[in-house]
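Here the structure is laid out as structure tokens; the discussion comes afterwards.
A single protein chain has been omitted; all remaining protein chains appear in their positions.
Let's look at chain A:
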Amino acid sequence: MPLEKILHIEDDESIRVIVDMALVDISGYTLVSCASGQDAINQVEQYTPNLILLDAMMPGMDGLQTLIELRKKSSYQQIPVVFMTARIQQSEQQEYLDAGAVAVIEKPFDPMSLGNQLATIYQTFITAADNHSSE
């Protein structure tokens, strides 16, 4: 199953605009953008993405808390989550992976290749999940 629908959660509006252009205009995905974790949780009933791109540092509910809340929704339990962070310390990145993220993308990112990057991450995840379920 190819990657089609993405949920992006990011408090910084400029980055939301750039990601929107990179994924919709350049790569042609369906994208729903949320300005906070709470927004995203409110969206859950209407939208079920193939992948969630989640900013780590947000005021109020941060990336990790948002992940925990989203995972509480049954429809969201299996959706791969990719974190995006301006913090490049490995200990922090490991924290996200430990919490269930499938990948961490560092800021600043290259908007031209972001779509491909996510597609690759998604395919790897799907393959691993298939292998896992077929076992």
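In the analysis below, a residue touches a chain if its C-beta (ideal position, glycine included) is under 8 Å from a C-beta of that chain, and two chains touch if they have at least 3 such contacts; residues count from 1.
By definition in this document, contacts and distances are computed from a predicted model.
Trainee: If you look up the hidden chain in UniProt, what protein name do you find among "ABC-2 type transport system ATP-binding protein", "ABC transporter permease", "GDSL-like Lipase/Acylhydrolase" or "histidine kinase"?
Mentor: Matching "ABC-2 type transport system ATP-binding protein", "ABC transporter permease", "GDSL-like Lipase/Acylhydrolase" or "histidine kinase" to the record, the invisible chain is "histidine kinase".
Trainee: Identify the residue among A:Ile68, A:Leu97 or A:Met112 that touches the chain left out of the display.
Mentor: A:Met112
Trainee: I'm checking contacts with the chain that's been left out. Which of A:Ile68, A:Ala86 or A:Ala128 qualifies?
Mentor: With A:Ile68, A:Ala86 or A:Ala128 as choices, the missing chain is touched by A:Ala86.
Trainee: Determine and list the chain A residues touching the chain excluded from the picture.
Mentor: For chain A, the residues touching the absent chain are 12, 14-15, 18-19, 21-22, 25-26, 57, 86-90, 107-112.
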